[in-house]
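Of the protein chains in this complex, one is absent; all others appear in place.
The letters A and B name the chains in turn, as written, and every chain counts its residues from 1.
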Amino acid sequence: MHDTSNPVQAPMLAVEGVSGGYGDVNILEDVDLHVVAGELVVIVGPNGAGKSTLMKAAFGLVRVSAGRIRLQGDDITNISPDRLARRGMSYVPQEANVFPTLSVQENLEIGGYARVEDGRRQMQHIFELFPKLAERRKQPAGVMSGGERQMVAMGRALMIEPRLLMLDEPTAGLAPAYVSQVFDWIRAINGEGISILMVEQNAKQALAIADRGYVLATGRNRHHDTGANLLADPEVADMFLGGR
Amino acid sequence: MDILQLIYDGVVLGSILALGAIGVTMIFGVLRFAHFAHGDLMTVGAYIAFVFVQLGWPIWLAALPAIALTAVVAVVLDQLFYRRLRRVAPVILLISSFATALMLRALVQIVWGPDNQVYEKGISIPYRVAGLVVTPDSLKVLAGAAIMVVLVHLFLAHTRMGKSMRAMSDNIDLARISGIPVSRVIIWTWVFAAALTAVAGILLGMNTRLIPTMGWNALLPIFAAAILGGVGRPYGAVLGGLIIGLAMNLSVVFIPSAYKLAVAFVIMIAVLILRPQGLLKGIKL
Partner (left out) sequence: MSAIGLYQYGLYFLTSAGIFGIMALALNLQWGLSGVFNLGIAGFFAVGAYASALMTGAPAADHWGGFALSLPVGIVVAMACCALLALVIGAATIRLRSDYLAIATLGIAEIIRLVIKNEGEVTGGVRGIVNIPKPFDSSSQLVMLAVVAGTLVVLYWLVERARVAPWGRVLRGIRENEDGAMAAGKNVTRFRLEAFVVGSAFMGVGGALYASFIGFISPEAFEPVYGTFLIWVMLIAGGSGNNIGALVGTFLVWLVWTFSSMLTDLLPGAMATQAGAVRIFLIGLMLQVILLIRPQGLLPERSPPLIGRRDKTRE
């Protein structure tokens, strides 16, 4: 297995024996997970499994009571989110993931404030990735459709050219046409070398593009394999993928 | 009374309320609490300007140290009291800001006494324009308010800090996630609000007179304006301020002028019950 404290070999993200939750109640129990640089890793599982909680714990939004979280070897356990953003981690929450009264362009600009260098070239790149956003750059993000808002949310997260992008259910509530488009974008972003950790309810489609997947249930690890293997495993499909 | 005159005076009053309301609404938006000491910050600004006017400075120049010192006061209050209390419980901030209001008012009274003061003694001859009585002071109020609103717009729309403040007001969790330096934005929010409120105080002092309770008396209409416009929406606060000012002035056609305050209050309660997000869809506290 990887030596998680050596930066040269260390995975992009390492979650080691993490327990945590809100208040005094633990939702996660002794969870292990890692993302190798450049990988696309998916977390799936039934509702209430703690998938989103795990992601929030990695981003300092939920308290970790036991275990460690490392970003390329550096211990980032319980570090506040704004500091993680400046270390090259980006997180797109499932809901309330844009600034509604700010324009599309301003949303992206805000994403770029954590950068050291000028963000205009990156913004141009994001507009190339999402041409529809370029058309609507001056419109307030709050009036956009679900799919467009997801573009804005991801664009905002990409402004810092993150090493690791974390997405919480990026296709939630989207029309089926948009769902496959979102997965295309995610694949494209991953293709640029950005490591991606993603929670998804559309497990089948997510696993199809993933390098590896983790199945979580009741806050614990249940299965862990390559995307293809998980898809092919009938037991996993039945119990955790809703037969999809 | 002449309706046009009431409208004019209402716009003048509304401009002053608007400046106070922008500050209050941004504090609501970024810090998520009702700042009860906001009116008394107005009073502080007005009286600091008074000191310099007494030294012979013209009022517009006196506004500069007034703005600077009021901003210092606001940041000190935040760092001394509010910053530590935010972490405990939101309700404590209300109580603390109420105490702060009393303390500021008491300080002003200790230093300058309880009586009326004015920036300029003597009576200035008002102009008559299209049947309206237009005092030079009221023109200065309108000009001052207009300048401030333009500056506010430039700040919020075109500067990094302004956009960060709007972002925090929109969605504080996402702002943190995006890496916005939250503590720094908070301090800038106080500076921003204090600058506006100091100018509002000076304009109020120009329009009427200075008295230790001047800001406190304006607090309720200012809150009403912020809530009417949509809490956290600075342009809403401008709109709200003008509407409240107009409503308060036009109400004298129907009810005794002593109850102007009640008009602002009734509008506020109506908004809270019927459309709590206000005109421009503000945040939910």
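Methods note: contacts are C-beta pairs under 8 Å (C-beta built on N, C-alpha and C of every residue); 3 or more make two chains touch, one makes a residue touch a chain.
Note that the structure is predicted; figures quoted are calculated from it, not measured.
J.: Among the chains in view, which touch the chain not shown?
T.: Within the full complex, the chain not displayed touches B.
J.: Of the residues B:5, B:79, B:109 or B:277, which one touches the chain left out of the display?
T.: B:109
J.: For the chain not shown, which residue from B:4, B:72 or B:89 touches it across the whole complex?
T.: Missing-chain contact among the listed residues: B:89.
J.: What does the interface between chain B and the hidden chain look like in terms of residue numbers?
T.: Spelled out for chain B, the touching residues are 28, 33-34, 36, 81, 84-92, 94-96, 98-100, 102-103, 105-107, 109-110, 113-114, 182-183, 186, 220, 223, 227, 256, 258-259, 261-262, 265, 268-269, 272-273, 285.
Following the convention adopted for this analysis, only the chains that are shown with their structure count from here on.
J.: Just give me the whole-number Å value for how far the CA centre of chain A lies from that of chain B.
T.: Roughly 42 Å separates the two chain centres.
J.: In their shared complex, at which residues does chain A touch chain B?
T.: Its residues touching chain B are 59, 61, 80-83, 85-86, 91, 93, 96-102, 106, 109-111, 113-114, 156, 160.
J.: Sort out for me which residues of chain B touch chain A in the complex.
T.: 160, 163-164, 166-167, 170-171, 173-182, 233
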